[in-house]
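One protein chain omitted, others in place.
Chain IDs A, B and C follow the sequence of writing; residue 1 opens each chain.
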């Protein structure tokens, strides 16, 4: 029985972790922290969890965590997880951070895009937690930087083409995200009356997920790879769809391409390469840990168009975090994650 | 291992049955019929099921059913289930009908509200499949009439008050349903552009769920009970919220009332009586088999207001059908049905 | 040319006033106040108004108002309009308050349901600004209490039946409102991810619109009339649908009833009595100042069911306020208000 703690449990990734872990047989939720709902039972904050989680929310206390947990999920503002990682590691508590603190191979990249006083990860050694790409390293990791939602959809969509040296290292990514990706704190831009009937780009060409995407694509490609990235706030609660435009290095048929993708993911439970002519939708992965990938070639212009969809809160956050936990503890990777997408 | 058939498998209640049964360990899906998608694999009709259901859709053939199934779920137009029930029963195949064919204690009521040439149920003996009210009879039933979505929300919401003789036998029910309740066939009224930003009443005071509601309320009440029932099409995919207005027979405190409800449902896994001052929402039961009930008393007017929410496709249809199957086959009643609501 | 000021211009009723007044030929917007956007041009706060309103937002200054305005619309927190009404009246500036400060015939009712130190309206004489009922008094009023959104839908829906002495004085009202009714300030409950796919009752039997509804219904009825009122937050931006259940005093045919309603509203441009068998939807009045009314009689139970729909921000707030202004200044009542509903 793995004893689990969640820090920042009342955000949307927190409640999603608890939704998933509630049906995970090898796990016990032992510790939940929250700044705002301190002292309440979790199920009283989220009525959807009624009957599933009576754990009381506490102020974050590192000693309590060390005593009660084998692994901790952190869903905290940037920089917080970094402050406690060393202590947790030293005490043998594993850490899966849903923020950006541990996503970067080069600390300088983190320092450039996020604010920090620090200059390195200290004694902590970390891994980028995208299981389909880094499974072996994750197995032995003490600290995992769980990927961002956009990067997950993008990297899974492009990995076979980059590995296969099919496309140029200059990629245009147009992503569409549901509003839950903006988090649980009330802001004008996330209100119903502002979002409904509205699709809108934001952080154009400057979203913080860019360096994370470029790091992983460059690793796959073995060359410096640049992306133009435009995220869009879309009038839906969950889901990310990324449409990616890649210049083909050489002429290739859609059949060969499909074969390359299918082969690349043939042993991956959570990645489905759709049939030729089929395109992904966010609805078809709603509430699940799956990633659907569709492929199209525009022969007129020599362009590969890859489309991938995930649920931003599951494969894009909490589901992937549980997948990482399973790998780190030698549990079956799909344990607790066989949720079938909710359709319609 | 219970061998299951689904007739009319490609409607929304069909795909929801398959979503649920895919995670049910004691069940094997053996037979799926469909009029329109004949010859296709199920997962090719519904991409959300990709990897979960490779069974091929067939034309309805009664001999194949009898040979391959222990139980059959029917999601067919009115009258079809009735035509095959006798044969199935004689061959020992149990039947759970998601339509209205077997919901009525008095065949005349069915004949009055639905169209039929028949005058009785023949040799078939049937049960109204609301487990929280009729569990004992369901255990031994060969044929179960699975309740309608609206009636499920209404009867569960009113049962404790009626049993407790707290309210008069004249009840106003204002229900709001998501669009998936209107089914899978394209109709103008169910199109996105017609439904979004629109709430609209329909079938006012003449919806076919009225006789079903009155039958069960009258049974609970032991007196003839009448309802005024207005369903509303609401701009959401899933969910039913019923707001019910009942004249109190006597002065009663909200605390006593809450106690009566809590006591009535204390052993029911799927019904949650919310705390005093808490009201249900459709979102908090999304994708789950739960029913949430909220209570309020308007002292100024001596009125009890009961609010109940369910997911129309789960507790209002397919989830309840699986619950019935579990009871009929002596399986744990919550098996395959522990899905946590998807929130947000 | 009527010179107009709007106090609290950046809320949703403010932007809606400006949308409407931008196409009103007899009006000039001279003064806009805002607490939060002080110093900005209005069109820079709301990009939808780009090119339509370059007026700069100011801090509220009573002398500037008096100097520049013939009429002021107030969309301020409870109590603020009351503080400035006397001064404005004395200076000959008319006041249309979109809040509740001037809605009550009896100040004690206001004091009971809202918080105030005051004990009366002072020298100010006010009118309840529902033109279809109080047109004559509005003509000569200096201060108009613009009705709440729910009350508008309810009173228009019930007036003919109450006037015609057709129904009992005990009425059940089940109302559904879009989220814009909750205002422009970010709150958790109004966020997209919380509201979408969710319908939920709130303030059950204790909403502050109850006394306002009862005042007007009692006036129409000439007897003390009580309502049971349940508002619901509905996953849409705009619109209110009220479904009202009334006990019939006597047997009446739907045709006679329809005739009474049609006669009552025969000279009203903004109220449409739908044909027998037709029901209103919020979509069919979207963005317009119309009220649609549908009628049904449930003979089985002797119940009249009235359904009415409005756009909560237009007929339920800013459109009605402009209608009142037109009346107060002798302008054609429909001036600036002929917006056709946006469908689909």
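Just so it is clear, a contact is a pair of C-beta atoms (placed from the backbone, for glycine too) under 8 Å apart; a residue touches a chain by one contact, two chains touch by 3 or more.
These figures come from a predicted structure and were not determined experimentally.
S.K.: Which of A:37, A:279 or A:329 sits in contact with the chain that's absent?
M.R.: The single option touching the absent chain is A:279.
S.K.: For a quick check of understanding: of A:32, A:236, A:273 or A:291, which residue touches the chain that isn't displayed?
M.R.: In the complete complex, the chain left out is touched by residue A:236.
S.K.: If the hidden chain were put back, which residues of chain A would touch it?
M.R.: So the residues of chain A touching the unseen chain are 170, 172, 174, 176, 178, 193-194, 196-202, 204-205, 226-228, 230, 232, 234-239, 241, 243, 245, 279-284, 286, 294, 296-298, 300-301, 303, 305, 307, 344.
S.K.: Tell me where the left-out chain touches chain C, residue by residue.
M.R.: 12, 15, 19, 22-23, 46-52, 180, 196-197, 237-238, 269, 272, 274, 278, 280-281, 283-288, 290, 292, 338-344
S.K.: Considering the whole complex rather than only what is displayed, give the residues of chain B touching the chain that is not shown.
M.R.: Against the left-out chain, chain B lists 12, 178-180, 184, 186-188, 190-197, 235-237.
Note that only the chains that are shown with their structure count from here on.
S.K.: By Cα centroids, which chain is closest to the centre of the whole protein?
M.R.: B
S.K.: Looking at C-alpha means, what's the farthest chain from chain C?
M.R.: In terms of C-alpha centroids, the chain at the greatest distance from chain C is A.
S.K.: So chain A and chain B: same face meeting same face, with over half the numbers shared, or different?
M.R.: same
S.K.: Got the chain B residues that touch at least 2 other chains?
M.R.: As it turns out, chain B has residues touching two or more other chains at 196-197, 237-238, 280-281, 283-284, 286, 344.
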